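Apart from one protein chain that is not included, each protein chain of the complex appears where it belongs.
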Amino acid sequence: MTYILEAKDLRKQYPDKLALRGLNLQIEAGEVFCLLGQNGAGKSTTINLFLGFVQPTSGAAYINGLEVAKNPLEIKQHLAYIPENVMLYPHLTGLENLNLFSRLAGFAYAESELRRYLEHAGLPAEAVQRRVGTYSKGMRQKVGIAIAVAKHAKVLLLDEPTSGLDPKASNEFSELLRQLSGQGTAVFMATHDIFRAKEVGTRVGIMREGELVDVRPTTLLNANELEQLYLHYTH
Amino acid sequence: MMQSIAQKEFVSTLRDRRFVVLSVLVLGLLLAATLVGRARYRTLQQERAVAQQTVNDQFHHQPNRHPHRVAHYGSFAFRPKSGLSLLDSGLDSFTGASVFLEAHQQNSVNFSQAQQSGSLIRFGELTVAFVLQQLVPLLIIFLCFSAFTEERETGTLKLLLSQGVSLRQVAWGKVAGYGRAVALVVAPALLLAAWLLFGQEEVAGSPDVWTRLGLFVLSYAVYFFLWIVGSVVVSAWQEHARSALITLLGCWMLGTIILPKATANVGAHLFPTITKAQMDAEVHEQAQRGINGHDPQDKRSAALKEGLLKKYGVTSEKELPVSVAGLVMAESEAYTSKVYQQHFADLTRTYERQNALSTWAGLLNPYQAIRPLSMGLAGSDFAHYVHFQQAAEAYRYQLVQRLNQLQAGMGYGDKERKLDAATWRAIPTFEYEAPPLGWALGYLLVPTLALLLWAVGLCWLGLKVIDNTRVA
Partner (left out) sequence: MKTFWILFAAEWRHFRAAKGLVLLTSLVLLVGLYGIYYGTSEINRQRQHLAELPALARHNVEELKVKFPDEADAGEIGYYHTTFAVHHPTPWASLALGQRDVNPYYVKLRLLGLQGQLYASENVNPTKALSGNFDLAFVLVYLFPLLIIALCFNLLSYEKEQGILTLLLAQPVSAATLVAAKLAFRVALVLGLVLVLSGVAMLWAQVPPDGRVGLWLALVVLYCLFWFAVAFLVTSWQRTSAFNAVALVGVWLVLVVLVPGLLNVFVSAARPVPQGLELTIKQRDEIHGGWDKPKTETMNRFFALYPQYRDTATIKERFVWRWYYAFQHLGDQSVQELASAYTDGLRQRYELVNRLNWLSPAINAQTSLNALAGTDLPAHLAFQQSATRYHDALRGFYYPYLFHKVAFTHADYAKEPTHTFTSTSDPTTALSGLGKLLVSTGAVLVAGLLLFRARPVNPR
């Protein structure tokens, strides 16, 4: 079968550093894979490789069976991405930003639909028509979530998406992720938040110095055990 | 405290590769411009000196001639280049180099460099003044635009202030540090220029030139100070390095390209220049009201003759000891010269009115203050040009009148006779003495004042902005 997200011997060598040493990973539809690891462990590099922003030194990344490096444009039809710090055009309103990015993704939504996506992502109704320049980081993050959701992608790539969100918003976000995975979306999330990883993840992976050192289903661990495991690998 | 900040800026500037590349470039251009200026100065100066010598010799070696023929033969006045014009050639390329001096009329100064080249010259000439006025400020902008923004973005500003330094001290320290770096770029070229000037025997001993050079350097020091302070202040005022850079570049373009051109054009538009043809026609019209030296039937000549007969108590022109024709010529020359001088003075006044807008714009734009100041000190501005024109006219007038007096002394029937060739050798040739610095300074009050006002105003405004600068 083809996996929604797959890495085969994925390797990235920077001039000064080996960022990723032969990653092998398969993620199926509806799965939520959480990647844990210290700063510089290679989490972002992995996401960038899946996004096609970085070219692998060897090996390949696949999205929906398509090799990323060979189909840089097509794979983006199938994925949505929320960076750690969502930045948008500051002079456009949240609504206009969502509209622009959705249209670029190939969707022409009516304004009411756009509003619904924003509300669904947790953006206060009064903020919808305000310029993004006046938003807090959390509000921008929510627009980013709306953009991702509105794309109806098969894969969601998340790079510490909840940083800057308050606990309530984080909780709502987890809820959203569960919904999406229920609808068959595969989620790949790099995070520092062990608790959230245990809560929404179906599997967790721990990365150290460019190497995926352990992968476990979350059902077999509680949060405390997961933390112990994490500390074990990173010390 | 300030000293150590200045030292830090100076050292880190010197270690900045971009600055080193840019300043080597600017220094290279400065040195090239100095040498080119020197070469041009020498060629033009020599050409003009040779030409002046040629016409002087020609004048002295005339054969036996009637003095009025000599007056029509006339002479030329060539404008010598001023010593410092190798640094700032100012208007020299756009003013003529020579005037034909002859009886009955004041000619315009012809043969400007601009007429001898295509439109290429309108892009501007590569002179030391150009590099100092336009390129060094650009270097300063590139050097200083991130003075505060960078410290703020990297957080080192907070660190500095936590050491007990005040924002003002940081700002002045930066100004001092950058000032030292700029001086390092500019000084070698000015030293070379001074050395080249020193090498010229005609200039070396002249304290006037040295004072001019001193003031020249001083004015540019103030000008650079303005740019450094301005750049540091903008850097403190703007949030991002990018916007500080764009603001400063915008100011540079507005100040050094758009405003000078616009004010000069608007000025010329507001006070239209009379055409040469129209001016000639008016002069002709008015000169007719005076005595006409070449018209024996003129009523006024007849009256003059009557007066002479009465004065000498004789009955016919033949018995007069003087030539009526010569005296009529002298009378006519006095009149037409006055008419010409008045019209040329009007023309000069029109030009001055046109230029006034640019001069006063110096209060808004330091570039338009340093430019006239620099030209004025270099002796290549409009006032110096007019001074030459007037000196040439004064010489022409006394030459022609002297020849008229010679003619008058020949007595009746002078037209049939000639004067000996030796006569012409006794007549002094045109010697131009450039005006002294004191004279020139009188014309430079507005730009000097503007530059000083800018220095005071910018420091005051700068302190206000610095005091209100966000630290983080």
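Labels A and B are assigned to the chains in the order they are written; within every chain, residues are numbered from 1.
Just so we're on the same page, a contact is a pair of C-beta atoms (placed from the backbone, for glycine too) under 8 Å apart; a residue touches a chain by one contact, two chains touch by 3 or more.
Treat the numbers as computed from the prediction; the structure is a model and nothing was measured.
Considering the full assembly, A:L51 is the residue among A:A19, A:L35 or A:L51 that touches the omitted chain. Against the chain not displayed here, chain A makes contact via residues 48, 51, 53, 55, 72-74, 76-77, 79-81, 83, 85-92, 96, 100-101, 103-106, 144, 147, 157. Chain B residues in contact with the hidden partner, per the touch definition given at the top, are 18, 29, 36, 40, 47, 51, 54-55, 58, 63, 65, 69, 72-74, 76, 78, 90-91, 93-98, 100, 107-112, 114-126, 130, 134-135, 138, 142, 145-146, 241-242, 245-246, 249-250, 253, 257-258, 260-265, 267-269, 272-281, 347, 350-351, 354-355, 358, 382, 385.
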